[in-house]
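Note that one protein chain is taken out, while the other chains of the complex remain in position.
Chain nomenclature is as follows: A and B, assigned in order of appearance, with residue numbering initiated at 1 for each chain independently.
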Amino acid sequence: MSKPVEEIRIGVYVCHCGTNIAGMVDVKNVADFASRLPGVTVSREYKYMCSDPGQELIRQDIKEHRLNRIVVASCSPLLHEETFRAATAKGGLNPFFFHLVNIREHDSWVHENRQDATAKANALVHAAVERVRSHKALTKKQVPVNPAVLVVGGGIAGIHAALTLANAGKKVYLVEREPTIGGHMAKFDKTFPTLDCAACILTPKMSSVKSHKNITLWSYSEVSRIEGYVGNFEVTVRRQPRYVREDLCVGCMECIDACVFKEAKFPNEFDEGLGKRKPIYVPFPQATPKVAVIDPDRCLNVKTGKCKKSCVASCDRGAIDFTQKPEDRQIKVGAVVVATGFKAFDAKRSPQYGYGVYPNVYTSLEVERLVNASGPTSGEVVLRDGRHPKTVGIIHCVGSREEHTNRWCSRVCCMYSLKLAHLVKEHSGAEVFNFYIDMRTPGKSFEEFYQKLLKEGVHFVRGKVAEVNDWVLDPSEQGKLVIRVEDTLLGTVRRIPVDMVVLGVGLEPHADAQEVRRLFNISCGTEGFFLERHPKLAPVNTFTDGIFLAGCCQGPKDIPDTVAQAGAAAAEALALIDSGHVELEPNTAYIVEEECSGCKSCVPLCPYKAISYVEDKKKAVINEALCKGCGTCVGACPSSSIKQNLFEDEQVFSEIRGVLADV
Amino acid sequence: MSNESEKGYLYFPGCSLKSTGRAYEESLLELFRLLDIPLQELDDWNCCGATSYMGIDEEAAFVLGARNLSIACQTPGRDLMAPCSACYMVLRKTQDYTSKYPQVRREVEAAMKRADLPMPGQVKIRHPLEILYHDVGAERLKNLKKRNWLGGTIACYYGCQAVRPYSDVDDAYNPVKMDELLRAMGVQTIDYCLKTKCCAGVLTGTVPPVGRRVNYILLKEAVRKGAQAVVTICPLCQINLDAYQKEISAESGERFDIPILYLPQVLGWMLGGRKKELAFHRCIAGRRYLNEWLRETKEEEAYV
Partner (left out) sequence: MERQIRYQREARPAWGAEIAKLPGCERLYSCIQCGTCSGTCPMSLYMDYTPRRVIALIREGFYKDALSCRTIWLCASCYSCSSRCPQDIKVTDIMYALKREAIKRKVYPSRFPTPVLAREFYRLVKMFGRNSEFLLVFLLTLKTNPLGFLTMARTGIALLLTGRLSPKVEMIRDAARLRKALEPKEVA
């Protein structure tokens, strides 16, 4: 090479991170150690390298000591890599002459012996010092961002995110799996703590979604594929056939009256099975879109082809179309908001409460429908056996705070159980008992609501109910359900006969959350909810750029928190697409053309379809914009002709040499 | 029929099956004879330690279990059947804790060494309910059925330690295997929600009023739901429900005289076993019903 060999002048900075690192690692020792390594010109330790004076230190040293390589030993690159790259650039160096060593998450936080932790820090710093020598100047590539956004899930989170984005003038695709949007909130009667009617506040937003010029609503549809990267996602949405044409149906419901099933006999999912529907139905009066849907598992014509199809004849608009097939739609978006919601805990998994055994044991969602004026009983609290309850027991924490089911507190059950206590009492005049472990009312006006219930004369028994059954010890228990519980405030066991039991079921991830996670290439926490990038500082971001989270798919939360988070996710998506472009990490692979033999073995291996084969040159070529830097092709190439920025052989091998140098 | 049941089983009777629970052993041996499944009594077995040992000396409790398992391992290839629920649970717990807790294992190892006994290897501990359900199966029992049950509706009572804490015998909350077997044989069983409630164990002996109250509740609910007999799979459950019915009747003012049977007695009878071999004469309560229900015809007498 003709270029003169430049003298390597490295600056090493060891961060105390308060006592986070210095408490377990002897930072002075690490700095001294680094100062003796060849090529190191400056070696310092400092209390907070990420602080302004810390960054200033780097800038000054670059100027004063003519540094051309920077190593900072501090925390995870997820947190401060960008900070120090910027500081390096401020000093006039290419930011990729910097390398970050993680001696906090990888060292001080996970070790218990100071000496060992210090030795490990030294080894890691040594590795970085060796590696950084062979770093090259790199530039980040800018790619334009598609300004459309995909919102997945049409519950209150998805609805709010979609409207926020659409109101800002962005094109939004809202995809919902069910025939209607509205999610769980549409099923609720009143909402805590204000007791305003859920439908009254939700349905206007649902109509806005339908009528908004910037929103394309696809219900009864699911995302089946997503490819690409931040700013440029290519999405396939599968639209299930509803056998009713959305463009023609006006929701007049003539077809439903005409159906050959004269009686509605199938459980209506929207009413939690308490109400009945026909094979052709509209889930509820305010369903959006208000388009009938045919249940393929119930419809005689779909199942057997043998039906006189009176529905078809009844529709003068000709909207019923049994020839519909699943249909794939391709769209391009720049960002995605995942708002897929939650699943209510299956009460049968807590068999001690007799759900599914005793008909008068209900889940909280069933009771929401039971007390709802538009529900199956028009708001009258009638039990499955036709009786009206005189005493009702509401059990909190069913499927929450348990090792055998779900370990987390579901956050909303205390409050909705209080709400249901109020509503059931109001609708039936029954005596109500609430059984709780700890009363959790931390939201705005929540404690006041608890006080209200206390004054209303609802009984509060502190104790987790051990069992619900029907054995009789006392004549007063004949024909009742008996709740057996320790009243932990009294310190004695109580038997309380009731007519109705309400199970305050917890919130859990959807059964297919893992598949959705893989589809969008995001992570799940141990409990199965989607994982935010940082619990405090990036609560709506995921580890995949351009994919944001909103609502209960990220963890249980109430409606105010869900709406706030949906707004935040929309804002993050806006910030991304409004900037017009994204910068891509330059850690991409590239092919040294003269060495490529054209064997094509790398092409099918690439998980991101970034490699193609150019027939006339007989060489492979990598699309930098699609490459995520996973390194699969680099390892697989038989002629070693694929290299990767920031992971060049020389860099990796010198790093290994460095880490092992003092062993 | 499964492989295991062809090979037969090692059999750990436990102390109760040699005295107050004799009817359990006698009927079990007869049932397995009728099924043509060989049982081999564990040689020189010792008391399992039951629940009392655990409350005095934990190490000794596990040593008692370990010695039995050690003997069982000297006849490899066969599962060890423990019909008494307490024995079953204690043997399972010994295996569980010696593998889960190193300190338990070390102590047991040291004790076994003192006594010059080999540490036990792996042996599968089985409860007869589960053997009858899985290895024999309802189909085979049905095929061998010789008699109908004339004893009316039955409450299946599983008790505690057969299903807890090692609940692979059956579900810990809602066991059904006994009900399923009996229903397959044409016997009616009630939906007995107290089926896994405790029988008070040894407390019937040590704190009699408490024990009797517990058994009163069990009997009362069985009768209320229409049971004419209770079927058990544990000698302690059987004696507690069976032996105090007169006292319970006197204390409660309600009259209880209901036969408390062992599962093998009922199954054995339906498979054509004889009253005496199945030890029905050892029942204390409800004898007049038994006499009515269990009639051996002349032909059967000649046949057997």
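In this section, a contact is a pair of C-beta atoms (placed from the backbone, for glycine too) under 8 Å apart; a residue touches a chain by one contact, two chains touch by 3 or more.
Worth saying up front: this structure is predicted, and the values here are computed from it rather than measured.
Asks: Out of all the chains shown, which come into contact with the hidden one?
Replies: A, B
Asks: Which listed residue, A:491, A:604 or A:638, touches the chain dropped from view?
Replies: Considering the complete complex, A:491 is the one touching the chain left out.
Asks: Which residue, B:39, B:73 or B:202, contacts the hidden chain when the whole complex is considered?
Replies: B:202
Asks: Have a look at B:45, B:133, B:216 or B:256 and name the one touching the chain we're not showing.
Replies: Answering carefully, the residue with contact to the hidden chain is B:45.
Asks: For review purposes, identify every residue of chain A that touches the missing chain, sorted by number.
Replies: 352, 397, 401-404, 437-438, 462-467, 484-488, 491-493
Asks: Name every residue on chain B in touch with the hidden partner chain.
Replies: 15-16, 18-23, 44-47, 49-60, 63-64, 67, 89, 97, 100-101, 103-104, 107, 110-112, 114-117, 160-161, 164-165, 167, 172-173, 196-198, 200-203, 205-208, 210, 214, 239, 243-244, 246-247, 281-284
Here is the rule we use: only the chains that are shown with their structure count from here on.
Asks: Hey, how far is the Cα centre of chain A from the one of chain B, in Å?
Replies: Centre-to-centre distance between chain A and chain B: 50 Å.
Asks: Taking the complex as given, what residues does chain B use to touch chain A?
Replies: That would be residues 171, 173-174, 193-194, 217, 221, 224 of chain B.
Asks: Under the stated contact criterion, what part of chain A meets chain B in this complex?
Replies: Those in contact with chain B are residues 351-352, 469-473.
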